[in-house]
Structure formats: C-alpha cells, structure tokens
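Complex shown without one protein chain; remaining protein chains in place.
So, chain A:
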Amino acid sequence: MTNAIEISNLSYRKNMRAILASINLSIGAGKIVGLLGENGAGKTTLMRLIAGVGKGYFGQIAIDGETGIAEKKAVVSFSEPLTGFPRNMRIDRIVSFFEDVYPDFSDKRYNELAGFLQIDEGLKLSQLSKGMREKLIIGLTLSRDAKVYLLDEPFSGIDSMSRKKIINSMIRWKPETATILVSDHYVSEIASILDEVVIIKDQTVFDQKSTEEIREKFGQSIEDYYEKAYEGRDSND
C-alpha cells in the first residue's frame, strides 16, 4: 500500500539559516499522527512544504505516491489560516470561495461539520473569537475529500469546548483511508486519538513512534515521552 506521506532527504533553508535538514519520514495511510516540537522547531514549515505552498526545498516529498505540485495539492487539504481574506468578509462568502476553488469540497460534509461545530455563517471574519475561527478552519479543511489533512496547531489558545468539538470532528469526519497530520506543542489533550507521534527537534525528525508502543513498551505517557526528547538541553534558547 502506498504511503500517505513519503519524504526523503528534505532540507530547507531560509535567509542562510537551516530550518529543516535531512528529513526522512514515512507516514502510512489511514492514520492520525501528531507532529510535535517546540515553537519554532519547524512544524509549520514542514506542513507548508508537504502542502505544496512552500517552495525552494531540496529533497523529495510524495503524497499518496504523487510528486507533482498540482497532483499533490489535489490530494492534500491544509488548514489555511485564512489570513488572505479581507477581515470584513462574511463566512458564507469564504465557504463559497472554497467550493469554487476545490473540486473535492463537499457541501454536504461542510453542512454537517458546520452544524456540529456551530459555525454562524452570517458573521464576518473579524467577528470570530479565536475558538470560532479555529472551528471554521477545521470545518473548511475537513470538508474536502482529501488523502492527507494537515492541521497546523488547531488547539493553541482556544477554550476546552471548542477543543473537544475539533477533536470529535477529526474522529467523525476523517475518511477511513485518509491520514491526518496534526501539529501541537502540548500533546496530552490529543494523545488518546493519535496512532503515532513524530517529534521534530534540531531541524530534523528526532523520533517517530506508535503511541500504543510508547505506553506498552515504556510505560510512559505520550507527554512524558515527548518531554524526554527535549530533556538535557539548555531551555534558555
């Protein structure tokens, strides 16, 4: 079976500085995988490169076996931060934009998700709270029928009810064979829904492990295991 994500020898530099170096990563189809790392570790950069919106990297990224930019974009749904939309734009207009741009955007799925997440389409973008905005982003992202969903820090700074709703919609609406890669710097809130964790440290993939293996073999919580990866290093940086 073709891996959902297959990355070999990926390196990325920005302003002469290495952001990502020698990344090799295989992620199987049908999984929910946590992408963990401190702020600034390169999680967002990695997601942008996988999504095909970041350019100028070395190495190869294949999504569901596809390596062409257009082919990849067609099967990857990336959680757009919606920063490109005017602040006074109404939500229903943003939804129509997504319908027009993505052929795999499903109205039916969106309506189900919007109902569940309680998204009020009459509001303007600027009127949304942080939690509402994240829920809208997740609703839009999961409404596409993609092979890979990339959710970039959907839980940072939001209330616990919104978090629960987002986690629930990931379980409910993930197509069986699709893969979700979700980044976070605080893992305990999503540990129970993850198949694997990928830890990014020192510009590269420091570790990749099955969550059940961490519990079974090491008797550790996912949070403890993750913190250990960062232990023994000066935390002043």
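Heads up, the rule we're going with is that contacts are C-beta pairs under 8 Å (C-beta built on N, C-alpha and C of every residue); 3 or more make two chains touch, one makes a residue touch a chain; residues count from 1.
FYI, contacts and distances are computed from a predicted model.
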**Asked** One chain isn't displayed here; going by UniProt, is it "Membrane protein", "Transcriptional regulator, GntR family", "Small basic protein" or "Spore maturation protein B"?
**Response** "Transcriptional regulator, GntR family"
**Prompt:** Given the contact definition stated above, which residue among A:Glu99, A:Glu112, A:Asp145 or A:Asp195 touches the chain not shown here?
**Reply:** A:Asp195
**Asked** Out of A:Lys14, A:Arg172 or A:Lys228, which touches the unshown chain?
**Response** A:Arg172
**Prompt:** Taking the full complex into account, what residues of chain A touch the chain not shown?
**Reply:** 30-32, 164, 167-168, 171-172, 174, 176, 188, 191-195, 211-212, 215-216, 219-224
